[in-house]
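One chain of protein is taken out of this complex; the other chains stay put.
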Amino acid sequence: MDGQTLSLVLFSGTDDRLNAAAVLTAGAAAMGHRVNIFLQYWALDAFRAGRITKDHGVAPEGDAAIVQRHGGPHWSEILRQAKDLGEVGIHACSLSMEMLGLKEEDLDPLVDGQEGVASFFVDVDGPVTFI
Amino acid sequence: MDGQTLSLVLFSGTDDRLNAAAVLTAGAAAMGHRVNIFLQYWALDAFRAGRITKDHGVAPEGDAAIVQRHGGPHWSEILRQAKDLGEVGIHACSLSMEMLGLKEEDLDPLVDGQEGVASFFVDVDGPVTFI
Partner (left out) sequence: MDGQTLSLVLFSGTDDRLNAAAVLTAGAAAMGHRVNIFLQYWALDAFRAGRITKDHGVAPEGDAAIVQRHGGPHWSEILRQAKDLGEVGIHACSLSMEMLGLKEEDLDPLVDGQEGVASFFVDVDGPVTFI
């Protein structure tokens, strides 16, 4: 994917999937790829200011105790580092903002703004991964 | 993704993920991309004739009340509009048809037919997104 962008649609709001997304973002950024993150539904809800590091649970088949015991940086911190390291943009889906009754000032500063789904596709150039 | 197709494998049968899939389909179609949808498992089950608009629940970490309160067109209506707008094909996975004991006449008219997974890959030309 030389010179391509990794487009990540984050939908799930559990800490295990958000952590997997953050690790993939950091890996792609470390290899020199742009990463374009689009936040929908419960993933967007997890990026509310002041709530980002609260416990968001894990997938039904998962074991929260394993994830917590492991420690390591929080997924929001991994995303912050990935933004310092490479070209990583994080945008909220306008429709999901409306559904959740959110304004931009309700979101963590990690989020660069909001956009519609058509705008999201303008920047798609490479894989589109839904998490 | 100029001139490329967005290939969407729909697996999940909850209304929130199906709505996210419909919104991505509409956005991609609006930007002039072909969209090729392949229905497996619980997503295929959600496309049964006469049951498509029934309540299919949301992800375990989600809040069904938020989704219902929001209103807006049903995901099946968004897909219908996307098919009018652009080149959107919806096919059922033959293996999942067999597993669920379904015939083509059991499915909503939104579904264009069934195909095997190898045929699905013949048309893949661009991102493959699993929802």
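Letters A and B name the chains as they come in the text, with residue numbers starting at 1 for each one.
The working rule: a contact is a pair of C-beta atoms (placed from the backbone, for glycine too) under 8 Å apart; a residue touches a chain by one contact, two chains touch by 3 or more.
Values in this document were obtained by computation on a predicted structure and should not be read as measured data.
Of the options B:Pro60, B:Pro73 or B:Gly113, the residue whose C-beta touches the omitted chain is B:Pro60. When the whole complex is considered, the residue among A:Leu6, A:Ile37 or A:Ala92 that touches the unshown chain is A:Leu6. For chain B, the residues touching the chain absent from view are 7, 9, 11-14, 40-42, 56-57, 59-60, 93, 95, 98-100, 116-118, 120-122, 124-130.
In the full complex, chain A touches the omitted chain through residues 1, 6, 16-17, 20, 23-24, 26-28, 30-31, 33, 59-62, 66-67, 70, 72, 127, 129-131.
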